[in-house]
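With one protein chain held back, the other chains of the complex are shown just where they sit.
Let's look at chain A:
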């Protein structure tokens, strides 16, 4: 991968990491607020649960892209490890294609739904219902990029860890 592309990738990763941290803290804060307002102030918030769930959707899909990049998703490698190298590489390419196709479909679907849901309103937050699908769309887009990179590496026979050079 070229230097400028690599710099962009690093910036995106940093950005996603920051977003994930802030979303996690916000989820906690909002839910804690909900408890305080409900039990101590006896004035339940109408939007807190929706916001926390919205953040969880965003966290799931943005975080998944980061985890795919770091190969942290739950997978079973003991069987492919038994295969000879050539076959193993074939499986790696096949796997990369499967993941790429799914991520493209996810992104496409998120776009379609976000567009359809634009007029709808989340009852508590009073914002467009599209917002949760925008999280899927962003995460899906990043997932697609990551899986595209993984496919290129699988085809070239590189591991993807030497990009730093």
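By definition in this document, a contact is a pair of C-beta atoms (placed from the backbone, for glycine too) under 8 Å apart; a residue touches a chain by one contact, two chains touch by 3 or more; residues count from 1.
Operating definition for what follows: contacts and distances are computed from a predicted model.
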Record-based protein name (UniProt) of the chain missing from this complex, from "Radical SAM protein", "YfhL family 4Fe-4S dicluster ferredoxin", "TRAP transporter large permease protein" or "Spore gernimation protein GerB": "TRAP transporter large permease protein"
Contact with the hidden chain (one of A:12, A:113 or A:151): A:113
Touching residue (missing chain; options A:45, A:91 or A:151): A:91
Footprint left on chain A by the chain that the document does not show: 17-18, 20-21, 24-25, 27-28, 31-32, 34-35, 39, 49, 52-54, 56-57, 59-61, 63-64, 66-68, 70, 72-80, 91-92, 94-95, 98-99, 101-103, 105-110, 112-113, 132-133, 135-137, 140
